[in-house]
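Let me begin by handing over the structure; questions about it come next.
With one protein chain removed, the remaining protein chains of the complex are shown where they sit.
After this line comes chain A, so read on.
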Amino acid sequence: MGFFQKLKDKISNQTDQVTDKFKDGMSKTRDSFTSKVNDLVARYRKVDEEFFEDLEEVLISADVGVETVMTLIEELEMEVKRRNIQEPEAVKEVISEKLVDIYYDDDDESIETLNLNEDGLSVILTVGVNGVGKTTTIGKLAHRLKQEGKSVLLAAGDTFRAGAIDQLDVWGERTGIDVIKHNEGSDPAAVIYDGIQAAKSRDVDVLICDTAGRLQNKVNLMNELAKVKKVISREIDGAPHETLLVLDATTGQNALSQAKTFKDATDVSGIVLTKLDGTARGGIVLAIRHELDIPVKFVGLGEQVEDLQPFDAHQFVYGLFGDLIKNDSHE
């Protein structure tokens, strides 16, 4: 069975709604990427060195990163030789296969869901640099969990940025979820401590904690974040159950440095990739998963409250190659 067939089978098992949402959200991404690959394939009559050089550029333009691209191209060249592929058309399939491979490595190829404490309070901590969309993601995530029937509480731990508390408050109103907050400029650890106490006494299922955006090279701010995490772990065994690093899909290679440093400080357990509804392709998550073993759990595909979708590498690649797969099935 060809890889595209496998991919299609995988995806047909998903509910159509989710797949369409993902597909629509990523249409800008896919258009630019697919047309590039198609262009490339059309321009070459045989698979030669130049072909690979051009392919290298296509991948780099998706922010996959120089190092990962080099590895990928090397493996592709070997694979093409091994299977004795002459036609550029046939390489398309190998490319997507290898992309999924890089992401999963030897792991089980399943969708990674949130680690939640099934009986009792779960705490989700969100971290990231400035302007990636932490607060918006929390709003969407809270909505999602509420839809699933869980009771949710929010803690406004970004006490630094002007208007951040109000912003979370608006999301609380929209989703009908309470927000625990202090004044601007107060100690974030104290807010989150209060959030935990409130969550315990109200017996809610999930507490989501917002934190202020911080650049990963600010040592003091990263220490502050580690302290916040310590407070959470001290209050509840095994918490935070999930530490989500929010990454902006438009970010380039620096995302790798962000993932690394935030992982060191707070032991990040998953990534939310935001702003994937633009033309940015967020290819850096392949490298992050490959090198740091942090899975992407959700993607942000718009500004509406429903625009947060679980991430599935198959879908991600399907999003990039969707039109190619269609062409393939006509044959």
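Going forward, a residue touches a chain if its C-beta (ideal position, glycine included) is under 8 Å from a C-beta of that chain, and two chains touch if they have at least 3 such contacts; residues count from 1.
Heads up, the rule we're going with is that contacts and distances are computed from a predicted model.
The unshown chain of the complex is recorded in UniProt as "Signal recognition particle protein", chosen from "Signal recognition particle protein", "5-oxoprolinase subunit PxpA", "Competence protein ComEC" or "Caffeine dehydrogenase subunit beta". In the complete assembly, the contact with the undisplayed chain comes from A:D166, out of A:E74, A:D105, A:D166 or A:E306.
The chain not displayed touches chain A at residues 28, 32, 57, 60-63, 65-67, 129-133, 135, 139, 160-164, 166-167, 169-171, 174, 184, 215-219, 248, 250-257, 275, 277-281, 284, 291, 303.
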